[in-house]
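Complex shown without one protein chain; remaining protein chains in place.
The chains carry the letters A, B and C, assigned in the order they are written, with residues numbered from 1 in each.
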Amino acid sequence: MIEKVKNIVFQNRFWKSVFRHGMPVNARLRSEAVMSNLFLHIHPVKIYKDSLLFRKTLGLGLISFYLFFILCITGILLMFYYIPHVQRAYQDMKDLEFAVSFGMILRNMHRWGAHSMVALVFLHMCRVFYTAGYRHPREFNWGVGVILFVCTLALSLTGYLLPWDQLAFWAITIVVNLIETMPIIGDDLRYLVVGGTLVGQNALIRFYVMHVMVLPLLVTMLIAVHFWRIRKDGGLARPE
Amino acid sequence: MSSEHDRRDFLTYLGWFATLGTFGGISVASARYMVPNILYEPPKSYKIGKPQDYPEGVNFLPDKRIFVVNNGGNYKVISAVCTHMGCTPRWIAEKDRWECPCHGSIFNNKGVVIGGPAPKPLPWYEVTLGSDNKLFVNEDRIVPFSQVLTIAA
Amino acid sequence: MKRIFVILSFLILLFYIWQIWKDYNRPYLVYQKEFKELLKQKGGGEAELDDVKFVVRQRWLEKLNRVDRCETCHLGVEDPRFVDAPQPYTTHPDADKHSFERFGCTVCHGGQGLATSVEDAHGPTEDWYKAISSDNFLENSCSKCHGDFIEQEAPVLAKGRTMFKEYGCRGCHNVQGLERVKVAPPLVKIGEKVKIDWLYRWLQNPQMYLPETKMPNFQLTKEEAADMTRFLIPRVRIKDPDNFEGGSYARGKRILSESRCVTCHSFEGKGGDIGPDLAKVSSKVYPEWLFEWIKNPQAMRPDTLMPAYGFSDQDIRDLVAFIVEEYIDLELEDDVIQQNIQFVESANVGRGKELIEKYGCTGCHEIEGVEDRGEIGLDLTAIGDSHISRMDFGMIEVSHEERTVPNWLYNKMKNPRLFKAGLKMPDFTFSDLEAEALTTYLMSRSKEVVPASYHLHLGERPSDYNPQGEFGEILDNYRCLVCHTINGRGGDLAPDISIEGSRVKEKWLKDFMKTPYAIRPILVERMPRLKISDSEVETLYSYFRTTLVDDRVEKLTGSVKEMSLKDPEVISLGKDLYYNKYACNACHQVNLKGGTIGPDLTSVGERLRTEWIVYYLSDPKAFLKRSIEPVYDFTEKELEALTAFLLSAKEKK
Partner (left out) sequence: MPVSDEQRMSEQEKDLKSYGLMNLVEGETPHVGKEPEEMTTTWPHLLVKELNLFYLVMIFIMGMSVFFDAPLEEMANPSVTPNPAKAPWYFLGLQELLSWGPPFWGGIFVPTVGVIILILVPYIDRSRVGTGLWFHPSRRLYNILFTVFVVVFIGLIIVGTFMRGPIWGFYWPWEPWPTH
């Protein structure tokens, strides 16, 4: 009986067009499973057994990536209701809470995901440092990682303003005043970031575009480089 | 050995089943999320005040773009949006018909096109008398010309 | 590994279901289900029941920039069947005047319209400090569209506005658009008016002497009161009050009662409330001052409400003699008075001045030798918009639900120094209702703007009617407008005399001004006997006839002439109509027979002009909107007959 169901589900052209081989029960099929799929671009066919040990990495980098993925999905969904306008933004937060189905849950997931990501990226960096994983030939990838950390902060910060509540407004006001303290270019840079002299509609739309377009694209590209470099640099750093 | 293998296989299927359930469910929930529960639009059904507010004849309500026709205590409501290009036709009392200023569509007193480019007659909307004695128009319900709301004077 | 995978995949499914359940479990569903049940009981049909959808209902008020979802739970607001239903389903009492489509809910009630849970919608919450207005303060919102002038519709707000003015709040608090007026008597030459010992006692607790006074209690210590008294009356008066040349006690008593002082003044609580209570007045003021005052109050205080009676000096001396003898504080002992005076004499003048400056006495009083430094209190122009974080509750424990701006204001009104010791605002001893009225008014001071299409001024703005010339002088002298109204300005104690010229006859007016009587039998006689001269009455009447007339009445002269008002047949028809068909005697008296609701109609022909009678009968509400006389729509014949009858109804001697 089970066999029959199995046959119907797995032994048809559609399934086979998607999954080109059967259950990877032996080493060859297992290799093929990776090689004939997207995974090859991320993972090698074979890896060291000790790299599998959880204590080696604590999975921090991967968790950071998963969080980024969840943030992308929830963020895109949230964009369907969010209007970056000073008269509407806050009202949209209330709409999400009170009137939109699953709106509050998505907002919660996005918010907590964002906070977690900042923490996780930092922890990931600590992990790499304490295991000396940045050494040759991974110097460049470490640099990419540091920049990704800065980008994460920037993503989180730009998202912070979007609800247009008191928390957002004053936190951003303080941060842009920080920018003003930069030598020489401080005033001009602040003018550019805020799009004026006060945190208002211009700042909101600028932060919005940075948050949903510019920074996610940049981070996606950097993550691609980061992952590709991991493979090219020979996977996890391990003692020689 | 074999039964052990089967049991683990079965468990794996269960796992995939739960996974499918979750992510399928999340997709459904996301689809539900996309359906707006509230609209920022003028309502399609609304009150237009007491019948007595509308004198005999054709009364234009610019806010709602409707005509309220009072024919001796028989109330009817017709759209004031020309079916051609969406201009507002004018009621010409002497000729007993609507004429659209934009492209010259002409509708007779039943809302039927008798001239000009308009493709469809003007729709009559359902009008009822609410429990608070006010006229209630529902644009979602289009009624035939013969349906009138009769209010005893 | 696989086992972990299975466990995790089921855990995640569990959390997913949990999320779905949490989202589905919206708080308003309970109310919507209950409403459906209720609707069934109220006889809602199948179709109607089907129309009850379990969704968020919202009103989008684009022009007001509001989104109100109150009707998600308040489902019966527009349905008259739910008048007796419990909240949140009760019918809104005002739905025909303020349609929900146009106004929504929160523009009047406050609260968070976007919310769909009880706590969030009604507030206050952490993220929405503006809680729903309690019914006590609800009228503050009326002024958004209607301005402040809605006496009938928003009595609490109107009362608050009047109080704000009368209690001199403007003296210490700036409010843009309101003129700063010193509402209290000027304190120049106060030493010639009041006795030192009285002022000393008064400053400590004004309500003790005059419970209804508007002067607040500054909660001064004995020393502070003495210092201030010392400053205000630097030279102690040596002259003995007994030196005043008195008059006849008995005659004074008669004049007091004839002049109907009681219309405005009370004596131990009995009497009018326009002037102060006089029961203990001779413990307060010197007789010489009282004499000068009665002789010409307006010379001493131009803004007084007291009319200048045409008394002779002897009349006044008699009056003063009676007042000094009769209206004295009997509980006050002489040695206490002496002690008080001595205590004041030893007080510190300099400190008294400092205190007067500190407490901003110059906000209400004109005080010699003290510079008015303007408003010492908070600017209240937009106090209604204040953020709750600006409201300092001090060390008082206040729960989050009670932490609202109106609540703070109310408690401040009730007890101005509640939140912090050492504050300057004095205690006005407001009652609960007064504090509510003031709070309502203060909450209405807001910069929130509603679109001009929402503005609707219901009440009449105060009129600027201000006649000049001889007539104006008389009006001013006798303070007629304290009680009467002309063209929208004046009091409401006595009839509106805006078209008196079309109404009364000259002879009657002259007699009436000499010896006023009450035209309505049930009213207490209140019109004071002003000792007005004949020539002044003539001036009055000629002004009445030329200016205070109504064309609608004057136009009737021709038709009245054509009426056969002397014809006995017509009169007897009128008599029949009066007693039988319309039963006017149910309310009106003729020769002491009949009801007492309307005015006495005996000799009405001597009082009123015939045109007026015809005019009034044809439409009683045309002039007097609040007239309760029914509109009968008399035929011309009936009109003629009734008028003829009324003209014939003379007093039987």
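Going forward, a residue touches a chain if its C-beta (ideal position, glycine included) is under 8 Å from a C-beta of that chain, and two chains touch if they have at least 3 such contacts.
All figures in this text were calculated on a predicted structure; none of them were measured in a lab.
Novice: List the shown chains that the missing chain touches in the full complex.
Specialist: A, C
Novice: Which of A:I76, A:L167 or A:V209 touches the chain that is not shown?
Specialist: A:L167
Novice: Among C:D127, C:E223 or C:D619, single out the residue that touches the unshown chain.
Specialist: C:D127
Novice: Which of A:W15, A:F80 or A:W112 sits in contact with the chain that's absent?
Specialist: Only one listed residue reaches the unshown chain, and that is A:W112.
Novice: Touching the hidden chain in the full complex, which residues of chain C are there? Just list them.
Specialist: So the residues of chain C touching the missing chain come out as 1-2, 4-5, 8-9, 11-12, 15-16, 18-19, 22, 126-129, 387, 389-390, 392-395.
Novice: Could you list which residues of chain A touch the chain missing from the display?
Specialist: That gives, for chain A, the contact residues 24, 27-28, 30-34, 39, 43-50, 52, 54-56, 59, 62-63, 66-67, 70, 86, 90, 93-94, 97, 104-105, 107-113, 115-116, 118, 125-126, 129-136, 138-139, 142-143, 146-147, 150, 153, 156-157, 160, 163-171, 173-175, 178-179, 181-183, 198-199, 236-240.
What we mean here is this: only the chains that are shown with their structure count from here on.
Novice: As a quick test, compute the distance in whole Å between the mean CA positions of chain B and chain C.
Specialist: Using C-alpha averages as centres, the distance is 50 Å.
Novice: Quick check: what residues of chain B touch more than one other chain, meaning two or more?
Specialist: Residue numbers touching two or more other chains: 29, 37-38.
Novice: For chain A, what residues touch not just one other chain but two or more?
Specialist: Chain A, residues with two or more chain partners: 95, 99, 101-102.
Novice: Residue numbers of chain C touching chain B in their complex, please.
Specialist: 2-3, 5-6, 9-10, 12-13, 16-17, 19-20, 55-56, 58, 60, 67, 69, 78-81, 95-96, 99, 101
Novice: Taking the touch rule as given, give the residues of chain C at its contact with chain A in the complex, in rising order.
Specialist: My answer: residues 19, 22-23, 56, 58, 65, 67, 69, 112, 114-117, 120, 127.
Novice: Can you name the residues of chain B that touch chain A in the complex?
Specialist: Those in contact with chain A are residues 29-30, 32-38.
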